[in-house]
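Omission of a single protein chain aside, the complex is shown with its protein chains in their original locations.
Think of it as A and B in the order they're written, each chain with its own count starting at 1.
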Amino acid sequence: MRPCVALLSDFGSHDVYVGVMKGVVARIAPEASLIDLTHEIPPADVRQGAFRLWQALPFMPRGTVFLAVVDPGVGTSRRPLAVRCDEFSCVGPDNGIFTYLLEGRRDARAVQIERVDSLADLGARARSSTFHGRDVFAPAAGLIAAGMEVARLGSPAADPVTVPWPRLSCEEPQRLLRGETLFADRYGNMVTSIGLLARDGDTLRLDPWVPGCPSLALAASQLSIQVGSGLPLPLARTFAEVPPGRALAFIGSDNLLEIGVNRGSAVDSLNLVPGTDVILRWR
Amino acid sequence: MRPCVALLSDFGSHDVYVGVMKGVVARIAPEASLIDLTHEIPPADVRQGAFRLWQALPFMPRGTVFLAVVDPGVGTSRRPLAVRCDEFSCVGPDNGIFTYLLEGRRDARAVQIERVDSLADLGARARSSTFHGRDVFAPAAGLIAAGMEVARLGSPAADPVTVPWPRLSCEEPQRLLRGETLFADRYGNMVTSIGLLARDGDTLRLDPWVPGCPSLALAASQLSIQVGSGLPLPLARTFAEVPPGRALAFIGSDNLLEIGVNRGSAVDSLNLVPGTDVILRWR
Partner (left out) sequence: MRPCVALLSDFGSHDVYVGVMKGVVARIAPEASLIDLTHEIPPADVRQGAFRLWQALPFMPRGTVFLAVVDPGVGTSRRPLAVRCDEFSCVGPDNGIFTYLLEGRRDARAVQIERVDSLADLGARARSSTFHGRDVFAPAAGLIAAGMEVARLGSPAADPVTVPWPRLSCEEPQRLLRGETLFADRYGNMVTSIGLLARDGDTLRLDPWVPGCPSLALAASQLSIQVGSGLPLPLARTFAEVPPGRALAFIGSDNLLEIGVNRGSAVDSLNLVPGTDVILRWR
């Protein structure tokens, strides 16, 4: 089976950083398939990186090695990690970027990377204190893609750092869910933390992705959705259910509630910013 | 032969949408070579997507599967299409995005995709109504790249939707061609609809790409070219034939007439916008 290495970073596209990481992987694992998830994570935004990895995971080939470098702590004592699960591996800084990928995975085994220098032949230039993506994480990802056991890369690492989950709480006596806006996509739709949602006729099932929230089954026709202090929004199946220019809520492709505007941008029309309360009420 | 899947979309690079489509293709066809054409089509601009596919086609490997997702109608009743020709296949929404690729191809066989769910193992998350790129088109492209007959993906689809061609008309009695500006490239050159052009000494041969226009052979030295109400432009072979800062017309790499400025930007210097009349007169 051809191994897949999926790359995510905050490196952007103007420098050769991403290309150089791929070069290092290709030196060690020439057969690997290299897939960019995105390199446009806002600089140092570890939580957005964690979320993007969570979005991608269910759709990547079994055995994918996630190489994720959003690393504001490079050069400090933060640990370099490699983690092996049954379904995938991941390599990157121990700053919480794998929090959502690893949630509930009892099969995850993390090691602190210590032996990349001796395992991969990287040359004298590959010993920076500012670019572990190239000098530590890409070689580790290449070695895993080439078949090496993760355990050989270093010693077991307990208690990886985690980042907070997006806010999502259920207040059942008040019959409401309280979430938050997360970020916008290219079309101006705003993704929220309310989910995972599945609709079957008039039944909306909520099977929360954030730990600690109960599952619910609600009547879709009896919901009210509000962002910040805005007007109530309808839960629609398609954008065409509301007139052009009107806002709506819908179940997005990650099974999270999203806010959109038919033939427009919800971000622009409603002045949406991340971190705003989103309330879903039911009767 | 290693199959090639060429991707085009309006997804941009900030989200993981493109990476996730590639992950789905790689699950089904791990040996496929994945080539990005562009993901910067302006949102919902189906005609620009159609043009970009037309630009790329002659240069891609035989048997390429084009996976094109500019899909403002996702979630409505627009059909999901897969089309097989002798030289290539294409997969995407039935909204006209393949109009220019398929022009004159009597060997094209289109099907409405119906069976992706049962043919590819995609998991419960892959059933969105808003991201058919991931849930319908990428699996279909992967299946074709892995060798499946297009006919197995669904039932025959008659009369695919088409988009209008760029404007190009020939008024022979008046000895003029009337075309339009299409769009600018990164250097500020403006591509027009006048073509296909080939020059051999002083002879300019026009072999129109737009249906319904006659072929012509003109004297290159006796042409006059005008954009909107601007001044006449010379037809040059190289930018250096005019002084720095001066505008010129030239035969671009798609064999279409383009407008440029030596060491400058035609778009900025001439305030060019798409959709403006371009007139080529001859004596």
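Basically, a contact is a pair of C-beta atoms (placed from the backbone, for glycine too) under 8 Å apart; a residue touches a chain by one contact, two chains touch by 3 or more.
Given the structure is predicted, the values throughout are model-derived calculations rather than measurements.
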Option from A:P30, A:G228 or A:P244 whose C-beta touches the chain left out: A:P30
Those residues of chain B which, in the complete complex, touch the missing chain: 1-2, 4, 6, 8, 13, 33, 35-40, 52, 55-56, 58-62, 64, 185-187, 237-240, 250-255
Contact set of chain A toward the excluded chain (per top definition): 10-20, 22-24, 26-27, 30-31, 34, 43, 75-76, 122-123, 125-126, 128-131, 134-135
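Here is the rule we use: only the chains that are shown with their structure count from here on.
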Distance from chain B to chain A - Cα centre to Cα centre, in angstrom: 33
